[in-house]
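Note that this complex is displayed minus one protein chain, with the remaining chains in position.
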């Protein structure tokens, strides 16, 4: 499916950083869902650069609902969102078209597309494409919320600053949404300072982000290849910079014994729950009704202005690269709404597969 | 696709732990590939319980090539492998049919299948199903090897014992294959002792395993949803017990700065290479020609014989579970050939998509 | 997907005519559906050669339920059915391995599989593979019947003999099922005589078959590429010998004016119905609640014993072929249960997609 994900609800992304527009087609969504343009704009704003810790390229993200919406609601047919690129300075990139930024997609794009790729601003590999995902995800999030399913993503760790992990997802989601930097604890200044410190040294930082989902019914996902973990992981690795994913305590579980890692079941108000949630709400690939929690490793932005050793892949020779252009010293803040949005799309797909295409519509 | 994975080369798994057989259909493989039954048997043997650190249920794994093979070679049509279950003692499981083993799939299977699932020995969720994957992967591995692509998996970490990470994949693969416990360093006794220590305390252990792939061409994978990372992750989470995946230095990258995490490119013998490989051979979701390396977090086996707090999900009440039956105190050794096999299948699919269905055939 | 069809309920076929077995994996079916072995056997019997108008190769079709069935019901996990080949006389085919039977798949298989295909008895292209489809379809048909959805296929036209088209599907399905040759009118002797006439002249005949489905809800199918017509057509062309499909009056509609071809809507007992059904129950790719009716053109069996002009595709020279072996002078009778079964599988998939995976289970 390449640039598409999903089985019953299918998201397709398109666009290049410096082309006319980026966008998405979201196909298979239930009819009748509200399309709240203000909420979409709000979510796009959370992804937008906002201060010295982000890139200087600020796009207004004026989105257009091209299809699939009628009188403010989804029609059930493909919903297309177009977000024109307005603040484009391609000249910045002219010099680097054949010089590979280390650990960026420049060289691999060349190996795949033989020089026909649009090299300006990372082309189709640009984080710019995630604007469309956020817009689509906003619609999905509201549909999920109407079914009692809520989700969000916060910075768990960044440049030595450590946030608290989710313990009570719903209340913590409210805290996260209220802040400019999505954090459970009051660490915004510390994170911003750490990013600016790296920036001042012409460098960048990464971090770990954590997504929490509450309200999912038990029984979602499949054994084997469509495990919810596998499906969410495939989605997560679509986001540039993600190099690892773990569910629940993930790599931490690997160091435990079974008696420590197992989450005991118990009855609570007639429902089956677990006393701990080290497995992140998923057993055997299928939800158990507890919050689904996963962490993503986000590597530091590869585009840094420090001189770096690399190659000119057309001339086939070693060169030193001193990068100019507008880059994020960290994407850790901006990636959070992207992962939330993409996760929301995946959940809508899973629910539609399990309960039918009208499931989210019939609230 | 549920129990299937792949686009051009498609693997489907079926079977229950105590049913007549487990097996796979492998569809879309190039015609004319050798089907080396001795090599398949050898790979199955690497997955088979072999000693006190494994379950007492030892299956002969007598596989049958039901379709898709003619005169010792693949025909190009669906290749079906059947592995009958011969050593079945379902009585062990009679007692636990409605009592959920903590962190196992018992309860989630109930939520999904409403009591119609085959509960004996974990049913379709059983690791037994991976025997078919190993058999299919054996054919794929030989096809890849004929193209110069080699891969394998070793135990990187288990119960305090730490193996060396891959540095020179090809030579280390030879070391791994020669041993009963797949390890680069000579730590077999230590790992086995650690597993037996847990077993003696009616407990289990997990660990981290590492897969290395050498010889892949640059340019494999897609931006966004079919990134090679996403595709391999979806496959990996199919394997029971996997709770995390990271590529290259993964979560370690999240703590670095860009200047530390980036892999500098340089020319070597007319080829583009990187001086380090912290990104695990993948940039922007696409191979860069360096070895692909990823780690999987494997949680401790949830089936332990210590008494555990849980519920009877039919009666809806809290119970204590004292598990009997034959279980692995660790799957860390046996999971390695499974992950290698599944990765081999995924790579055959990726190569067929990129270079055509005859790519592996025309050597 | 190659040898698989479906999105939520997925059928995969495998096997060769003279290999160990043919079979299917049916994945995604709701849990708890009865698996009625007697009914499966009965449906297989309807497909089996039965008299001088069919091939002399009669297989007992002893099927094995390898996975996905527990205590007589579907588990919801992949259901695998294996049907061993028992009556195999491959020697008949030895001579023709490089001589292409005109209009058969021998030459195209060579072009695709480069000589590695199993040539015995048509290999994977053999109608033998449809036995597995019939077995899978039997389970699906009973699940549909429990929801009030019934379907069947009859011979509409064969060698000059003309049956009546469906007018009242449900009652006519009963008539069809009761007969050895599925016909609405009492024309069994005429059809059999026509087939035997061709056989006596070392020739074969084709015909047109008609499938009727009653009880489908309105609203099934998608606009554009997953129109119910498109999905059913893709399935139908999988069956060897099918060269055309038309819905409702199909090609006949092409000669009419709109005022003649349109089916007027009217209310009946509070339901929307149409006065005529020239469009075969589908408008805009989506069911309108009337019976779905389609016709398939079945070409005469290409394997005839008359001498034919052809080529040896390995030697690259013209040859005359005088075919021996056991062949059907017509498949028109035996193809009917195959098309019914495959249609039943497709309908289960469509219903699961629309109404959720448990839709058929919750009756």
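Residue numbering begins at 1 within each chain, and the chains themselves are lettered A, B and C in the order written.
The criterion applied here is as follows: contacts are C-beta pairs under 8 Å (C-beta built on N, C-alpha and C of every residue); 3 or more make two chains touch, one makes a residue touch a chain.
The shown structure was predicted, so the numbers you read here are calculated from the model rather than taken from an experiment.
Asks: Touching the absent chain in the whole complex: find that residue among C:43, C:67, C:287 or C:343.
Replies: The single option touching the absent chain is C:287.
Asks: Who touches the missing chain here, C:23, C:78, C:182 or C:207?
Replies: Touching the chain that is not displayed is residue C:207.
Asks: Using the document's definition of touch, tell me which of C:53, C:245, C:292 or C:360 contacts the absent chain.
Replies: In the complete complex, the chain left out is touched by residue C:245.
Asks: What residues on subunit A make contact with the chain left out of this view?
Replies: Given the touch definition above, subunit A has residues 1-4, 10, 12-16, 19-23, 25, 27-28, 31-32, 64-68, 70, 73-80, 82, 112-118, 123-124, 358, 361 touching the missing chain.
Asks: For subunit B, which residues reach the chain that was dropped from this view?
Replies: Looking at subunit B, the ones touching the missing chain are residues 7-8, 77, 223, 353-357, 359.
Asks: Of the residues in subunit C, which ones touch the absent chain?
Replies: Its contact residues with the unshown chain are 1-5, 7, 13, 100, 102-105, 107-109, 111-112, 124-125, 129, 157, 198, 201, 203-208, 217-219, 221-227, 229-231, 233-238, 240, 242-251, 253-267, 270, 272, 274-275, 278-280, 282-289, 297-304, 306, 308-311, 313, 316-318.
Methods note: only the chains that are shown with their structure count from here on.
Asks: In terms of CA centres, which chain lies closest to the overall middle?
Replies: Going by the distance between chain centres and the overall C-alpha centre, it is B.
Asks: Report the chain whose CA-based centre is farthest from the CA-based centre of subunit B.
Replies: C
Asks: How many angstrom lie between the CA centroids of subunit A and subunit B, rounded to a whole number?
Replies: Result: the chain centres lie 27 Å from each other.
Asks: Quick check: how many Å separate the C-alpha centres of subunit B and subunit C?
Replies: Going by mean C-alpha positions, subunit B sits 38 Å from subunit C.
Asks: Counting in whole Å, what is the centre-to-centre distance of subunit A and subunit C, each centre being its mean C-alpha position?
Replies: The separation of the two C-alpha centroids amounts to 45 Å.
Asks: Mark out which residues of subunit A touch at least two other chains, giving numbers and ranges.
Replies: In subunit A, the residues touching two or more other chains are 7, 223.
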